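Every protein chain but one is kept in place in this view of the complex.
In this document, chain identifiers A and B correspond to the written order of the chains, with residue numbering beginning at 1 in each.
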Amino acid sequence: MLNNITIGQYFPANSVIHRADPRVKILLTVAVIVILFLASGFVALGICAAFCILLILLTKIPVKMYLKNLKAIWAVLLLTAALNVFYITGEGDPLFKWKFISIYTEGIERAVFIAVRIFLLIIISSALTYTTSPTELTDAIERLLSPLKLIGLGGAVHVFAMMMSIALRFIPTLIEETDKIMSAQKARGAEMDSGNLIKRIKAMLPIMIPLLFSSVRRAYDLAEAMECRCYNGGAGKTKMKQLHLSFRDFALVFGVIILLASVILLRIFPIVLF
Amino acid sequence: MDNIIELKKVVFDYTDENDLPVSVLDEISLSIERGSFTAVLGHNGSGKSTMAKLLNGLNKPSSGTVTVNGMDTADEKHEFEVRKTVGLVFQNPDNQIVASIVEEDVAFGPENLGVEPKEIRNRVDEALKSVGMYEYRTHAPFKLSGGQKQRIAIAGILAMQPECIVLDEPTAMLDPRGRSEVIETIQRLNREKGMTIVLITHYMDEAALADRVVVMDGGKVILDGTPMDVFGHVTELKSVGLDVPQPTELVTLLKADGVDIDTDVLDVDQCVEVLVKALHLEEK
Partner (left out) sequence: MSILKAQGLTYVYGEGTPFRIAAITDVNFEINEPGLYAVIGHTGSGKSTLIQHLNGLIKPTSGTVFVDEKDIWSKNEKIRDVRFKVGIVFQYPEYQLFEETVRKDIAFGPRNIGLDEAEINERVMWAAKKVNLTDELLDKSPFELSGGEKRRAAIAGVLAMRPRVLILDEPTAGLDPKGRDVILKSICDYQKQENAVVLLVSHSMEDVARVADKVLVMNGGKLQMFGKTAEVFSRHAELCEMGLNIPKVMQIVSALRERGADLPDGILTVADAEKAILRLVKDGGENA
């Protein structure tokens, strides 16, 4: 039921992108997101799309997995597209006019543009989480934030990273558990999808309370298990996986620089298709 | 005798929410011999989980002493050395896995100990190989079976290179396949690597595989000996809510019925042999 959610999941594979330095991947993802917002016009967006497609092909993860995300966000896509279609007014005559609604070519163009942009945003961030294990991700964030150690925030950075990594580790476990508790309560005749708002919130209690209790128990167990494995808050901790930049990281950076350059050039010298 | 762990007159108690004292362990003295395989049996609430946590200093005794390689577990300065020497594996495999990737989880212990990255890699690979999970090193633990997860938890302890592993009902949440995977792993570590094993369980068939069985009830040790010695006490075991392996139970019952039969039996094959003799089947 709930285990169809793939956003934020990691798919182990042995691709160039998987092996790239997670710090580089995080920074480049942020860069591509900025570039997507810089892109103006369909040519620039097309180049961005081509770049994203090339990238997801390189991840060796089935394209289907990326498309599945569409399912989760189609409502958002549709809404933004619709807003644009109805609100943008263009020059010249509208394509369609009925009472107070008028649709212009510009509106449709804008709607398509925004929808593609959102979709690319989702794809590029999925590519990051699909190819980077939560531990790598948090480890990279910890290192990217390491300048904060200089102002005495080293402990806080470690705790933040540890919390994030444990949260990510337990998300699938908790989803599974929620599913089980839901089935058990339904078997006792619980109704979860009918009635007014208050009734529905009340109907969630038989799920939320057991979930809360079991999370507390898990947290307690996990803390003991971590103590048994000599965890002491990260002091003197080493890392099995050392991060070092390699040729593939520079190649990725180079690719993104080219992308950035072409998008900026297109802003200065726009090519208009229609 | 060379003992790795020694408990001397260990008492463990606490006060409940009504400020009433609850006694969990009552003057227990016990020593664990280096390289041995000891099973601790007892029903739920017999104090056996408390005992597990005492063995690596997670619990400190209310009175009496617990020493690991001569180090007092109550002494803060030995804390890490004790935990590194005696590793603890818990019942619920899901709640002791820290990382989202198998090998990263196994690396957690040595990373905390500040081991060199290259050395961690070696330890992780070796630990995963000795529990038979090396080919799963890049998998997400979430998708593995209970038995596999429990073996990863064992690998996580092995990577700290302990001398003794204490397992607190490691098979209670597993299916029969998972149970035998874990038990075979434990037996192999004991036989091939000379690892000291303390297995806390309420499955009699698992306890029968140990060199020594310690039975606990009401915070005390009530029986202590080889599996053969201990399982001979069928009525005592049943009276504290424990079972006896079926083969042992059958021959003990027959003996009580007046049949002339040898009762030194733990498994099916031994039982068949003594019954063949008692029934004079070969001669017919």
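One rule holds in what follows: a residue touches a chain if its C-beta (ideal position, glycine included) is under 8 Å from a C-beta of that chain, and two chains touch if they have at least 3 such contacts.
In this text, all values refer to a predicted model and were calculated from it rather than measured experimentally.
The chain not shown here is touched by just one of B:Asp2, B:Asp19, B:Glu192 or B:Asp257, and that residue is B:Asp257. In the complete complex, the residue from A:Ile101, A:Met163, A:Leu205 or A:Ala235 that touches the missing chain is A:Leu205. Between the chain not shown and the residues A:Lys180, A:Arg200 or A:Arg267, the one that touches is A:Lys180.
What subunit B contributes to its contact with the hidden chain is residues 43-45, 91, 145, 169, 172-173, 175-178, 202, 241-243, 245-247, 249-250, 253-254, 257, 259, 267-268, 271-272, 275-276, 278-282, 284. Within subunit A, the residues in touch with the undisplayed chain are 3-4, 11, 64-65, 68, 177, 180-181, 183-191, 205-207, 209-210, 213-214.
Keep in mind that, in the parts below, only the chains that are shown with their structure count from here on.
Separating the CA-averaged centres of subunit A and subunit B is a span of 43 Å.
Subunit B makes touch with subunit A in their complex at residues 53, 56, 58, 80, 83-84, 87-88, 90, 92, 94-101, 103-104, 107-117, 120-121, 124, 138-140, 142, 153, 156-157, 160.
Of all residues in subunit A, those touching subunit B in their complex are 10, 12, 133-135, 165-166, 168-169, 172-173, 217-218, 221-222, 224-232, 236-242.
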